[in-house]
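With one protein chain held back, the other chains of the complex are shown just where they sit.
Labels run A and B following the written order; every chain starts at residue 1.
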Amino acid sequence: MSRDPGVWVAALLTLAVWSYLIKQNLVFQVVEHVFIGISAAHAMTMAYFTIRAKGVQPLLAGDVSLLFPLIGGVLLYSRFLPKTTWLSRIPLGFTMGTAAAVVIRGSVDASFVKQIQATMLPLTSLDNVLMVVGTIATVTYFLFNLKSRSGVGGYLARFGRYMMMAAFGAAYGNTVMMRMSLLIPRVRFVFGDWLGLVK
Amino acid sequence: MAWFERLKPRFERFDKIDSRYIYLAVFLSVLLPLFRPIGLPITVGEQTREAFLLVDGLPQGALVIMSPSFAPSSDAEVVPQMMALLKHLMSKNAKLLWVNLTVEGSMYATRAMDSLKDEFGYEYGRDYVITPYLPGQQTAIASIASDIKGALTVDVSGKPVWDMEAVSGVSSISDFDLLIDFNTGDTCIYYLQQVQPKGVRVIAGASGVTVPYLMPYLGSGQLAGLLGGLRGAAEYEMVSKTPGLALGGMDAQSLSHAAIVLFIILGNAANLAAKSRRGRLDTGADNGENQGFGYENQGGTSK
Partner (left out) sequence: MKTVLPMIVTFVGGAVVLLDYFVEGSWISATSNAFLSWSVLLAAFSTFLGGANILFIHVRNLKDRRPNWGLSVILVLSLVAWFVVGVVGTTESDIYKFVWENVYSSLSATMFALNAFFIASAAYRSFRLRGAESAILMTAAVLVMMGRVGIGEAISSRLPMLADWLMSIPGTAGMRGITIGGALGAVTVGLRVILGLERGGTGMSV
């Protein structure tokens, strides 16, 4: 059994969280609220240091242009006062505008043009045929919404739906993998690092 | 199906099973292989091999950006990948710039380097630099891609980054040989959209849930390598001959997956038995239009 106080703290907290599986209880709720408090504090701490390093210190060193984002950041908090809520829309609008432009810049080439280029494959193998037809079919269903039509478009859309189901099935399989991967180290920690029963 | 008719009464009992029995079965499927490893085989996949060869082909002293874009909620898959890749990079004396897009990133970077720096003789400033949290995700990545020296001015302790020996020759992001993003969300896609067009090769150390979304980029060649989940970490440990936590967890992963598949089969059998007992076929609440998941009995901790 471990003598490290850190390991004991972590192990007991792990057991407190697992107690939820038996029944909702006060111990779990206490631990849950501690977790939320610490998470929020950690995020606030990191944000504080970022504001200080990227805003306040350069401003004090002479970069006066940073007054704009610093004032904008303070204006974000005006949403808590009903009369001044509209002021928070200014920095929000700026953030959304720049983010929208970044999204457009990135999506057009990487997620649109290059993906279409990658679909232009020679139809010399079954895999290539499936890739080309499958991608076109998925776009037909997803984008053009032809699911209710009959004829070639309707069949293509239906095939596209099947391809999406295959993709979602693969995603589900990977999700299960991820969830199990989260559990394994916790079990190993409790029975190995804490209790010393597993190597 | 005569065999199903014979077994129907048993399957019906499973229809209303307490969730806690399911939890116990999952717990045991994970615990038992840890006590007694089975030694199930693992072969190295093509994706992992490509990532390995790319890293192995780097020149000595290559400039690499490491980006831990994950949280403790998902570090179980990604940290083994990060450690396996880090050992490989440090064996090639790569100069590392840690770029942190999550609030936990710098803590992981510090922990990883502290655990390996003595073994590989690495010194802070000379061989690696850790930058602080950079919020904004996609906007932050765009900022790094446009002007990395303007976006990352100081390190975690407030010292100027670009005065340090590890990154002293850098003028733009294109000077970096490789970028490795360890992610459980969309950050890798943002890197592919903003940084990869500048000529920087990108490898993803992705959690299992992100892998399907990155496959189109792998297929198009935009993503140079992909490690997927704990399996990817285990494969990289095998191919780089640096066994770690990932390899040890694969037996438990195998048995837990088998348990899930068994639950799916049992659940459908139980449902079929219960439905036919109630005298109607299950045609679905939406007249068969939506043929996806059925949401009849919500699980959770209730009986």
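Here, contacts are C-beta pairs under 8 Å (C-beta built on N, C-alpha and C of every residue); 3 or more make two chains touch, one makes a residue touch a chain.
This structure is a prediction, so every number in the text was calculated from the model and none was measured.
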Handout entry: Visible contact partners (per top-of-document touch definition) of the missing chain
Key = A, B
Exercise for the section: With the full complex in mind, choose from B:54, B:71, B:154 or B:170 the residue touching the hidden chain. Expected result: B:71
Completion exercise
Out of A:69, A:154 or A:192, the sole contact with the unshown chain comes from A:69
Completion exercise
Missing-chain contacts on subunit B, rising order, are 17, 19, 22-23, 25-27, 30, 38, 40-43, 45-46, 71-76, 103, 106-107, 110-111, 134-137, 139-140, 142-143, 146-147, 150-151, 156-157, 211-213, 215-216, 218-219, 228-229, 231, 250-251, 253-261, 263-264, 266-268, 271, 282, 284, 288, 291-300
Practice task
Using the touch rule from the top, list residues of subunit A that touch the missing partner.
Solution key: 6-7, 9-10, 13-14, 17-18, 20-21, 29-51, 54-55, 65-66, 68-70, 72-74, 76-77, 79-80, 85-86, 88-105, 107-108, 111-112, 115-116, 118-119, 127, 130-131, 133-139, 141-143, 160-177, 179-180, 182-183, 185-186, 189
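What we mean here is this: only the chains that are shown with their structure count from here on.
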Practice task
Could you please specify the touching residues of subunit B with respect to subunit A in the complex?
Solution key: 20, 23, 26-27, 30-31, 34-35, 73-74, 76-77, 103-104, 132-135, 138-139, 142, 153-154, 158, 189-190, 192-194, 196-197, 207-209, 211-213, 216-217, 219-222, 228-231, 245, 248-249, 252-253, 256-257, 260, 292, 301
Exercise for the section: Give every residue of subunit A touching subunit B within the complex, in rising order. Expected result: 20-24, 42-43, 46-47, 49-50, 53-54, 57-58, 95, 98-99, 102-103, 105-107, 109-111, 114-115, 117-118, 131, 165, 167, 170-171, 174-178, 180-188, 191-192, 197-198
